[in-house]
Every structure is written in C-alpha cells, then in structure tokens.
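A short write-up of the structure that comes next.
Apart from one protein chain that is not included, each protein chain of the complex appears where it belongs.
The first chain written gets the first letter, and so on, giving A and B; residue counts start at 1 in each chain.
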Amino acid sequence: MTWLAWRQFRARAAVALVALAVVVLLLAVTGPRLAHDFAAGGLADCAAGRETDTGSLTCGDLVRGFIDRYPLVRLLGTALVVLPAMIGAFWGAPLVAGELEAGTHQVAWVQSVTRTRWLAVKLSLVGAVAVVVTAILSLAFTWWASSSDRLGSRISPAHFAQRGVTPVAYAAFALVLGTAIGSVIRRTLPAMATTLAVFFAVRQAVESWARPRILDPIEISHPTFTFYTDEPAGRVAADSGWVLSTQTLDSAGQVLSSGGTIRDDAAATLCGLPTASPTKAQLDACGESLGLHDVVTMFPADRFWTLQAAEAAIFVVLTGAVGAFCFWWVRQRIG
Amino acid sequence: MIEFRIDSRSGVAPYQQLVHQVKQALRLGILREGDQLPTVKEVVSQVAINPNTVLKAYRELEHEGLAAGRPGKGTFVTRSLAGASLAAHQALRRDLVHWLTAARDAGLDDDSIDALFQTTLRAGTGEGVA
Partner (left out) sequence: MTAAVKTHHLSKRYRRGRWALLDCTLTLPAGKVVGLVGVNGAGKTTLLHLAVGLLRPTAGTISVFGEPPAARATQLARIGLVAQDAPLYPTLTVADHLRLGRSLNPGWDHETAAARIDRLGLDADQPAGRLSGGQRAQIALTLAVAKRPDVLVLDEPVASLDPLARREFLQGLMEAVAARKLTVVLSSHLLGDIERVCDHLVVLADGRVRVAGDVEDLLATHKVLRGRRRDPRRLPADQHVVQASHTGRQTTLLVRTDRPILDPAWTVTEINLEDLVLAYMAAPSTPAERPAVARNGVHVGR
C-alpha cells in the first residue's frame, strides 16, 4: 500500500521538496548578511531599548529601512501562513475526493486492503512529507529571522503564526481537514475552496478567541508618558510582547482611556490648563499630579515558546478529532 | 481437430450447437475414432463461451457413446458416424453438384434450392430435421 501511496504522491512531493531546497538555500545564503546588517545598522540597539547613535535616523526609520532591504521577511512570512492552507487544499482535499471523482476508488477499495488501512497509509505518507516540509521551512525561517525578531515582534499576532512549531501543527490540521472535507463533498474543486475557507476560519477563531485565553497574560503598570502628540516609535522595546490591551487610569483607579494614549486637550482640561496647545512639560506635570498611569495587559516576548506549544497542542487535538471523523466517514458513510 | 463456431442468434442453446458440430464432423469424417476433441480451455478461448457449456456438450457426447473422457488427458472420439457411407460421399457430392447446377440453370436462387431440398427431405423421411 505504501508503494501505491508514494507512487500517487511522488510528483507533488518532489515539487515541494525542490521548492523547499531553493528556499532553504536562499535563507542560508542571506542569513549571515542579515544578522550582520542588523547588528551593524543600529537596530540591535533599538532592540535592546536604547536610542540609536546613528544620529539623524530614529529606530522607526531603521526598522522601515531594514524591512525594505529584506522583503524576504515579509514574503516568507506570508508563505508560511499560506503553506498549511495550500497543503490542505492541494494535498488534503483531493486525497479521497480525487479518487471518488475519477472512480479509481473502485480500483483501490477492491484490492486486499481495507479502506481504513488505505486511508491510514495515504494520510501518514502525505502527512509525513507535509510535516517535514513545513517544519524545515518554519525552523529555517525562525532561525533566519531570529535577529530581526529581537525587535520584539514575533509573539504578536502578525508574526506568531509564521514562526516556531505552529505552522507544522497548522499543516497537519489542514491536511486532515482537507481530506475530511473532500471525503464528505466528494468533489475536488469545491472541497479545495471549502478547505481554505474553513481552515482560515478556524485559524482566525483560535487566534482571536482561544490564544489570548490559553495562558494568563501579565499586567504591567507604568506612568503615562505617551500623549497624543508623541511619536510612539521611540520605544520599540518597551512593550515588546503581545499587548492585549492598554488602559490609562488616574490615581483613583478610574479608567480614562483604553487606547494607550490620552488626548492632549482632555488631559489639559483635567488639570485646568489652556486646551489650545499645552506644552509637553505642562502635560507631563499634569499627568504626574493626576497620578495617570497605564496598565498594559500583555504576553511578554519570552512567553513565545510556551504560547507556541499551547497553540500547537490545540491544533494537534483538532487534527486528531477531524482525523477520527474522517476515518469514520470513509469507512462507514461512503457507499 | 475441429474448430467450433457459436451462432448467438440461432436460438439453439450453445451446448447443443457444440454437440451438433461434433456430430456433423463425425458424419463428414473430419473427426475419426481416437481423435481428441479440443480441451475446454481451447474451446473457451476460441469462441468465448462458458466452460460449463463445453463440459455439458462433452457429457452429452459421452452419454450418446460418441466420446469418452480420459482423466488428465482430455476427451476422445470413441465412435465414428460416417461408417461405410463415408466412401459414398464423394460420388454423392458430385451428383449433388450436378443437381445444383441444373437447379440454378432452371432459375432457382439459393433460398429456393434450400426450401426445395428441405421439403423434399421432410416428405421423404416423414419427420423434421434437427
């Protein structure tokens, strides 16, 4: 059975492995240069929370310049988000649906092999390739981006799903999901579309609902120093982590704002200052007198791997559940 | 060795067609005593019929004492139907050819000749022809 599964899959596996080799090679070549640029360009200082000593350029300028110089960061990041979905749509959805559509299940299911074993072998083989490809790509990218990730961004939702072990868990889930949807719908193209839709819906649900609740976030409190007029880019490292919410309270504990800033005119009114154009010194004094402080609810960057493990575990469980359904369906409900 | 043919449209059961063809061959001397009949496998791959049909036809021939199965070897003809008359075939055939020529000269087509022959045969023997 392994032979047949491999014979049917080998062309697609070869394409995937060649593409993977090209990308890994690219990362290996550019990786050291990226690390060097990062350290030499002052970004390392920004990451450590120090202002840069290059003078004219702020940390914000440096980050933007760096991203422009390495579009691969964004490109591969997107690829890692899309790859599991593609595995689900292009490898998972046709796995059973393709056979049903072409009628070849009438060949495969009348050999001396039960449907259960047939599906198990196919799923494990394709699953193994999917996991290996995603794992290599994700880990290579995680390594490659490790220096730039010191800017504190990799735990944020924008980057979290592109690093570490979660892409591997996503890929496994997407594959099984695609297979299950294909078995139910029995037609490849609608199954592919449905797989993409369901996969991203589940990802979104986990990201916005489950992920913030897996672990307890921490709360940190510091005096409000960000007023509306301030440029927030100066403190890249200060909140390095995934900020769920920021609230500005006064000394009595009353919530004045939930956006992480407080409007200049509002603050001025509270302190009886002229509302037209208060100076920064006036505002700072005002904030101090009112006891204004920000409470930040967040996951700090060092929780990255814990959160990764937790989210991966969620998807492993989902993979198991959908997989069990898929086996039941193929064994009991087809025919 | 003889070759069988099966006519799907004749309405005659395939096994009977086989029996007839063997008998025909026996009458015409194509098959003689001691000749081996084609094996079931040979017949089947030749005319694409059910092997059971061949077995049945051979059983029928055995039952009529025309053939006998030898285990592991095949089925063999045990009796000829041509007998002494076989010698006369040649002369009779010559006469028949003459007669046919005469019939055609008289304007009879094949169907008319066949009809004439059949009715004469029936009238002569007083019974149908199998």
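Quick notes on this structure:
Here, a contact is a pair of C-beta atoms (placed from the backbone, for glycine too) under 8 Å apart; a residue touches a chain by one contact, two chains touch by 3 or more.
Everything numeric here is computed off the predicted structure, so don't read it as measured data.
Touch, as defined at the top, links the missing chain to these shown chains in the whole complex: A, B. If you put the hidden chain back, the residue from A:V82, A:A102 or A:V255 that touches it is A:A102.
Against the chain not displayed here, chain A makes contact via residues 1-4, 7-8, 11, 102-107, 109-115, 117, 332, 335.
For chain B, the residues touching the chain absent from view are 6, 8-9, 11, 13-14, 40-41, 44-53.
The working rule: only the chains that are shown with their structure count from here on.
For this pair, chain A with chain B, the centres built from the Cα atoms lie 86 Å apart.
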